[in-house]
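With one protein chain held back, the other chains of the complex are shown just where they sit.
Going in written order, the chains are labelled A and B, and every chain counts its residues from 1.
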Amino acid sequence: MKRSRAPLYLVILLSVGVALPIFFKQPYFYYASYIVLEYIALSVAWNLLGGYGGYLNFGTSAFFGVGAYASAYIFNSLRLPVILAIPAGGAMAALLGVLIGYSTLRLRGVYFAIATLAATTLVQSIVLNTPALGSAVGLYIRLPPPPPPYGNLIELLFATLFGVTVVSIALSYWVENSWIGSGLMALRDDEEAAETMGVPTFRLKMFANVLSGFLMGLVGAFYPLYIAYMEPYSTFDLGISFNVFVMTLIGGTGTWQGPVIGGLILGTIQQAASVTITSQYNLAVVAAAMLLFAVLAPGGLKGIFSKFITSRAE
Amino acid sequence: MAFDLLLESIATGLLVGGFYAALSLGLTISFGLTDIANVAHPAFIFLGAYLALALSQAFHLDPIVSGVVLVLPFYFLGNALYLFYNKAFERRGESSLAGLVLFFGLLILLEVGMASEFGVGLKAIYSPYGSVALNIGPLSLPLRFVYSFVAGVAAVVLLQLFLTKTFQGRAIRAVAQDAQALSLMGAKPATVKLIATGVSMATAALAGGLILAVGPISPYQDRLLIGRVFAVVVLGGSGSVLGTLLGGILLGVSENITTIYLGAGWSLAVSAVILLAVLALRPSGILRR
Partner (left out) sequence: MYFSRGRAVSTAILAVAVIVILVAAGGGYYYYSTVYAPATTTPIKIGVVIQESGFLALAGVPGLTAIKIWANDTNAAGGLLGHKIQIIAYDDASDTSKVPALIQKLISVDNVDFLVTLGTVDTAAAMPVASQSGKIILGLFGTNANAGINYSKFFQAAPIGPDPNYDQVKGYFELANSLSPKPQTVAFVAVQNDFGQQCAIGGAKAVKVFGFRIVANETYPPTQTDFSSLMTKVKSTNPDIAFVCSYPPDSIGIVQAAKEVNFVPKLMGGGMIGPQFTALEAALGKTLQGVVTFAYWVPEPTINFPGVNTLIQKYEAVANASGAAAFDPLGYLYPPYSYAALQMLGQAVTACNCLGNNDQLATYIHGHTFSTVGGDMNFTSFGEWTYSRVLWIQYQNIAGASVNAFAGPGHQVIVWPATYKSGNLAYPFPGWQG
C-alpha cells in the first residue's frame, strides 16, 4: 500500500527541483548547492557497489572525470548538442567500469580498490598527454545560453542535476529492495557462502559497478558547464574520491538514505566553512567533523537515526 | 651512447626504488600485517620531514641523520596512535572502514597543522651533497639518492630481520594470519599491533629525513605520495618487507625506462598500467605474503 506512493514522492521532488529556480533567485545558492548535489549523487552511486556490495571504489574521480571530459569533447570540440553529450559521458564512464570490473572484480575487494586508484592516475595521465582534450593547458568551455524560464545557466544546471540526483536515489532505492540488492548484501557479508547458494556474485558486482560508474559519469558530464574552464588536476582530484567515501560512511553505507545524509551534511559543512572560516582552517573544521562522526557514529548517522526510532518505538 | 643512457636510467631507477621502498615500509606493515589502512601515513612522513628540518637547522645535522634521531620518538607516536585507534574502533568491533575516515581526517589535520606551523610554501635545506653525483664510469649517481637508497635498504634488512628473527616480529607476522591462534599461544594481539604500529611510524620518521634530503617539502605534497606508496605496497606484496623493496625498484626503473623511450610525461600512465596488470594477473604481488 505505502509502496505505491514512491512514484508520487518522486514526481513531487522532481517538480520542486525544476520549479525552485524559477521562483527563488539567488545565484550563490545554486552554485553552492550544485556542489552539494554533485556529492550526494556521487555518494549514492558509490554506495551501490561500496555499501551494498562491500567493494570500495577509490576511483570516483576517474569515473567523474571520464564523464566530464567525454561530455566536454562532444559538445565543446565536436560541437554536438549538449543533450547528447551528457548521456555519452555516463556511457564512457560505464565503459571504464566494465574494463576495471572485468579485470579485478573476480578478486578480493582490496585489489579492486587499488585498481580504481591506479585507474585514476592512468586516466589523468592520458588526458594530460592528449592535446585534443586540452592536455595540461585546459579546456575553455563554450557555455550555451539557458533556455527560458531560467535566466541563468546555473539554474538550469541545478534543476537538471537535482533531477539526476533524485533519479539516482530512486535507482538506489529500487536496487536495495530488489533481488539485486539482496544478492549484493549477501556477497558483502560472505561471498563464498553466497556463491555456494547460487548467487551470481560476479554478475551482480559487474552490474553494480557499471551502474555506479554510469551515474558518476553522468554527474561528471555536467561539470564542464559548471566550471567553464576544465583542467585535469582538479577534475581527477583524489579529494573527490575520498570525500565521497567519507560522506557515505558518515551517513551510513548499505542504505539509500546514508549517502544522502552524509553528502548533505558534510557537503553543506564544507560549503559553509569555505565562506565563513578564514583560509586553511576551514579544512581543519571539516576534518574535525569527519573525526567526530567517525568516532561517535562509526556505523553512520543513519544508524543513529534508526536506533533512535526503534528505541522510541519500544 | 644509447646503452649508456639505458644503464643510467636503470641505475638511478634502482636508487629511486630504494627511496620509494623506504617511504612505503610503514604502510606495508600497517596495511599488510595489522590490517590498519593508515592512509595518513604520507602525512606522518611529512611531519617527520618538517621535524627533521627543524632539527637539522637547529643542530646543523644532516637531514637523514635527523630522520634517524626521530625514529624512537616516532615509535612512541605510533604506539599512541594505535592506542587511540584501538579504543575508538577495534574495541567496539567496528569495521576498518570507519577507521579509514579517521585516518583521512587525521591526514587533513596534519596538513593544516604543518601549514600553520611551518608555512604553506616550499622549504628546503642546503646539504653539501645536494647536487653532487658519484661518478662511476658512464654513470652519474646523485649522492642524495645513493644515501637514501642505502638508508632504505638498511631499513628493509633490519625490518626483515626483526620480522623473522625476533619473537615480537614473528608475532606481528602471525597476527596478520590468525589473531586468535596467536592469542592462544600467549601473545596478545593488541600488544602485537601496538608494537607493529610503532614500528610503522618509526619508518615514517626515517622516510621523512630521506624526503628532506632529496628535495624541497611542502605540507601538501603528501597527497601526491598516496598513490605511489600504495602502488609499491601492492606491487611487492602487501605485508612483505622485501617485496616492498622489489616493488619500489620496479616502479623506479619503469619510470626511468619510460622517460627514455616514451617520455617522462607517460611515466605515471605506464606505472598505472603495470600496477593494473599485476592486480589482474598476480594480485597478491611479486612476493606473496
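Quick notes on this one:
One rule holds for everything that comes next: a contact is a pair of C-beta atoms (placed from the backbone, for glycine too) under 8 Å apart; a residue touches a chain by one contact, two chains touch by 3 or more.
Since the structure is predicted, the reported quantities are computational estimates derived from the model, not experimental observations.
From the options B:Leu83, B:Leu122, B:Leu161 or B:Ala277, the residue with contact to the chain not on display is B:Leu122. For the chain missing from the display, the contacting residue among B:Ser24, B:Ser267 or B:Ser284 is B:Ser267, taking the whole complex into account. Residue positions on subunit B in contact with the hidden chain: 1, 4-5, 8-9, 12-13, 15-16, 19, 54, 112, 115-126, 130-133, 140-142, 144-145, 214-216, 218, 220-221, 224, 228, 252, 256, 259-260, 263-265, 267-268, in rising order. Panel shows subunit A; residues 2-3, 26-29, 31-32, 34-35, 125, 128-129, 135-138, 140-143, 152, 154, 177, 223, 226-229, 231, 233-234, 237, 239, 257, 260-261, 264-265, 268, 271-272, 274-276, 278-280, 282-283, 302, 305-306, 308-310, 313 of it touch the chain omitted from the view.
The rule is simple: only the chains that are shown with their structure count from here on.
Residues of subunit B touching subunit A in their complex: 88-89, 92, 94-95, 97-102, 104-109, 111-112, 115-116, 120, 223, 226-227, 230-231, 234, 238, 265-266, 268-269, 271-273, 275-276, 279-280, 283. Interface residues of subunit A, counted against subunit B in their complex, comprise 56, 103-104, 107-108, 110-111, 114-115, 117-122, 124-126, 128-129, 238-239, 242, 245-246, 249-250, 253, 280-281, 283-284, 286-288, 290-291, 293-295, 298-299.
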